[in-house]
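Every protein chain of the complex appears in place save one, which is left out.
Then we have chain A:
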Amino acid sequence: MRKSPFNTILSGLLIAVMTVWLAVPFGMALLWSLVDPSQAWSYPDILPPKLSFERWSLMWDSTSLPIAMFNSYSLAPMAGVGAVLLAMPTAYAFGRLEFKGKAVWQTLVLVPLIMPGFVTAIFFASLLFSMGFFARYPAILVGHVVMLLPYAVRILSVSFSLVRQDVVNAARDLGASPISVFRVAYLPVLKPGIFAAFLIVFILSIEEFALAFVVGSPDFTTIPTILYSYLGYNFIRPNAAVVALILVVPNVILMLILERLLQSANPAGISGKG
């Protein structure tokens, strides 16, 4: 089928917007991160006069970036897994059960999202201190899981509601154990939701600043706390560009992997319709 001109214009427009929105900032960050410390990039140069990886090695050697990377890259997947697992029971209830006050509960679960991160962070930190809990790493992990739980609950509720009761019944009717019922009737439908919830929590955790900063201060670093240290008073754009790229790379890789996994999931297998 030939595309109509209207479609062509629309897709052209979309590509243009995406370029301006994604490619330009990304390209700029890349260029800025490659600016050599010896020669500044200033007006009217269109491109940096000299490109080098000097900034990258500088950042790697002189800051706590390696530790921060370890912290961020290990916190994010654990927060993702934790949030998905903890969200399951609530999402099951919202997606599959009818109970009194369901709408109210659904709204209440989302309320943490309107709370500014710093407010949560400050009081979460003081709660931890008054409990005598000083281990930063687990504290931030718990904090991230709790803060990002609403996203996982929301996404998984929808997934649970898509599970067909007749398929669940059919599985039970044929003698399936609860685990088998979950595997055959729930999991194929939940899979995209689990991936999506994991991805959202992962990305939000990796770029979360407020809680990591307040609970982790003064010396526990994650990639965003380093990034923020290059903004503000001691603003060094090329250094910030390096950290920003380090922040975004795992997100992009993860996105591509999950995209692959989701494509292999048969869409008809989820909806039951051809």
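As a working rule, a residue touches a chain if its C-beta (ideal position, glycine included) is under 8 Å from a C-beta of that chain, and two chains touch if they have at least 3 such contacts; residues count from 1.
Assume contacts and distances are computed from a predicted model.
Asks: Which one, "Glutamate synthase domain-containing protein 2", "Hydrogenase maturation factor", "ABC transporter ATP-binding protein" or "NADH-quinone oxidoreductase subunit H", is the UniProt name for the chain you do not see?
Replies: "ABC transporter ATP-binding protein"
Asks: Looking at A:V145, A:A171, A:I194 or A:V243, which makes contact with the chain not pictured?
Replies: A:A171
Asks: Touching the left-out chain: which of A:N7, A:S74 or A:S180?
Replies: Residue touching the chain left out of view: A:S180.
Asks: Residue-wise, where is chain A in contact with the chain that is not depicted?
Replies: Touch set of chain A with respect to the missing chain: 164, 166-167, 169-177, 180, 184-185, 188, 266, 268-274.
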